[in-house]
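Everything below concerns the one structure shown next.
A protein chain is absent from this complex, but the other protein chains hold their places.
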Amino acid sequence: MPFQLTDDQLLTRDSVREFAEAEIAPIAAEIDKNHRPPLESIPKLAEMGLLGMIIPEEYGGTGMDTVSYVIAIEELSRVCATHGVLAEAHSSLCTWPIVNYGNAEQKQKYLPDLANGNAIGAFGLTEPNAGSDAGSTSTTAVRDGDEFVLNGQKIFITNGGFAKTFVIIARSTDAPGAKGLSAFIVERDTAGFQVLEPEQKMGIRGSSTTPLAFSDCRIPAANLLGNQGEGFKIAMQILDGGRTGIAAQALGIAQGAFEAACKYAKERVQFGKPLAALQAIQWMIADMAVDIEAGRALVYQAADTEDRHEPHSQASAMAKLFCGEMATRVTGKAIQIHGGVGYTEAYPVERMYRDAKITEIYEGTSEIQRLVISRNYLR
Amino acid sequence: MSTYVLVAGNAGVSELVAAAAKLDGPVVAVVVGADEVVRAVAAPGVDKIVWLGDPGDRAVEAFAADVAKVVAADPGVVFAGRKPAERALLGAVAAAISAPVVTMPVEIAAGQVTRAIAGGIASETRSYAGPVAIVSDGGAPLTGGGSTSVEQAAASPAEVTVTDLRPNEVAAADLGTADRVVSVGRGLKAKEDLAIIEALATAFKAELGCSRPVAEGLDWVARDRYVGISGQQISPQVYLAVGISGQLQHMSGCRGAQLIVSINTDKDAPIVAESDYILTGDLYTLVPALTAALG
Partner (left out) sequence: MRIVVAYKYAPDPQEATVASDGTLDFSRAKAIVSDYDAVAIEYGRQLADAQGAALVGVSVGGEAAAKPVATKAALARGLDEVVVVSDPELDGAGSTRTAQAIAAVVKELGDVELVLAGDSSMDVGARMVPSVLAGLLGWPMLSDVEKVTLADGSVSVERLVSEGVQSITAAAPAVVSLTSEAVKTKAPGMKDLLAAGKKPVAVKSLADSGLVAVSEGTVTARAKLDGPARKGVVIDTSDPAAAAAELVNALRAAGVLG
């Protein structure tokens, strides 16, 4: 089944690439080195319309299709995985549930600011004792009159350091396990809500990854997203879309490393000829190219399935599993092609290798993806 | 049939006159300029001058239609230099006589021109049945001394008036006429380090050039100084490339140099194969050493 991008999707790629090369690439190495969140990029991402791609036009977004959206994430990640995940977590994990489960008031209140960059979004699901096992969530939200009172802790929250709008999964009913969970919108400046010190990470070092603490944090009951008890379902649907987004991030990282490797192989001369003339290098380049194209097919397929409003958790799990592992393979080969200098900060491939690893872990580890995929065949 | 050389306010057309003289027919210079320009252009090789007058406060471009009219009366091959006013006059002529335009000529013969294409990596020869309009380097100024007849022609220049000229505070880059160019590439680690390259350029009495990323990606050096397929194409006596790997796109801009010297950490960089003198090593030690040796 051939997949043909539309003109708009092709132009989205061109535009985002032009933007990313002009505005993002120049700071990619520096934010990585300094573990610095690129706050100056947020207005630029907003002006480009990259924070509102999945927000309908009536709320200030551009309401574009999922394929265009994943192309944008891919292109940002091609030059800087930190920017890729900033936009991805904002859109897939926070904006998406408000667009799809928010009521009219919630959409009107939150979406315009999420589209124009006044607010960056984040999503709080993972806890110290509830990682892959989201049903074990222990953060509580207890109804008290017109309010819910939140208590508990979340960890590894992307964009935590600067996000203004959080979608938080918490236990709000006595129902056991997954059935007792609900989703809430929590604003950053709410009393009793604290963003803790960011993690020092191996890769995506400019991305702000923080714990969140809730201590008698009171939010209006109107901030319940969807119905009580729908939290687990919402979280799983968020992750279905998010996985395609992370797969696109992994794809972009791999593409960036591949291009760097090709460039180096053509420029670098050893034994009197460019590396590219050596069969050992040619084979690696061929394997990388096939790996990337296979991953791209899976990512666009998953996004297109979502655009057709068909069940896409299988497709997104496959894309995420394959692309996460593919990105680690491809960036590893890119370093190998560079040889010693590839292991140094003088070239971008070592950063890409470190960035790639997380795509096998967050928004569902490769092992969880395998569980999701195999369950479909073994039930 | 005459062959024309367009003179736009300055007499720097010696190369064009030499090329025109190789073709059949008299060489006619069509001059927009002050009388000293006319006197200079009245040089050996120029058979006739058609003088459209001194532009005074008007821009030379104001006379484009007048120049075109002169050539259109007896169409022939037309030459002009690469400067803005020269291009404007040539464009008007090409429009008036429906002549194709040829740039970057390598060899010109009657009815046939070979030109460089794609920034000089290939050439193409075409034959032409009618006149062509050729843009090429003007060359040194003519200095008179010819038995050239001067015909004054009436002109009705357009309303194009020069109202002000703010001279450059720093001299504009003129890589095209520089004998020596020191060019810097991505081997330079930081903008502050440009100082050592500039010191070398000063000691070497050279203009500063650069590769495209240094001007366009990094913005370290003004864009009119980048050498390459889409930038300056230069032929200095010496081109000293510092920290430049020598991609095809860059080399297209400097291949015409008489001598190429490269300073690069990578002894296998592409530029090495195109260099006369190769210094492999750290530019941060070699450049100051060279500056001192020239001092």
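Going in written order, the chains are labelled A and B, and every chain counts its residues from 1.
One rule holds in what follows: contacts are C-beta pairs under 8 Å (C-beta built on N, C-alpha and C of every residue); 3 or more make two chains touch, one makes a residue touch a chain.
Since we're looking at a predicted model, the values are computed, not measured.
Visitor: Let's see if you follow the contact definition: name the visible chains touching the chain that is missing.
Guide: The chain that is not shown is in contact with A, B.
Visitor: Of the listed residues B:135, B:182, B:242 or B:269, which contacts the missing chain in the full complex?
Guide: B:135
Visitor: Where the complex has a chain not shown, which of A:16, A:89 or A:276 is the residue touching it?
Guide: Only one listed residue reaches the unshown chain, and that is A:16.
Visitor: Which residue, B:11, B:31, B:46 or B:59, contacts the hidden chain when the whole complex is considered?
Guide: Candidates B:11, B:31, B:46 or B:59; residue touching the omitted chain: B:59.
Visitor: Spell out the interface residues on chain B facing the chain that's missing from view.
Guide: For chain B, the residues touching the absent chain are 59, 61-62, 64-65, 68, 83-84, 87-88, 90-96, 98-101, 103, 106, 112-114, 116-130, 132-133, 135, 158-168, 172, 174, 179-180, 204-205, 223, 229-230, 237-238, 249, 251, 255, 258-261, 272-281, 285-286, 289-290, 292-294.
Visitor: Residues on chain A that touch the omitted chain in the whole complex?
Guide: With respect to the unshown chain, the touching residues of chain A are 7-8, 10-12, 14-16, 18-19, 22, 47-50, 52-53, 57, 62, 64, 68, 72.
The working rule: only the chains that are shown with their structure count from here on.
Visitor: Centroid of chain A to centroid of chain B, CA atoms only: how many Å?
Guide: 51
Visitor: Give the list of chain B residues in touch with chain A in this complex.
Guide: The touching residues are 217-218, 245, 247, 266, 268-270.
Visitor: Tell me, which parts of chain A touch chain B in their complex?
Guide: Touching chain B: residues 26, 267-270 of chain A.
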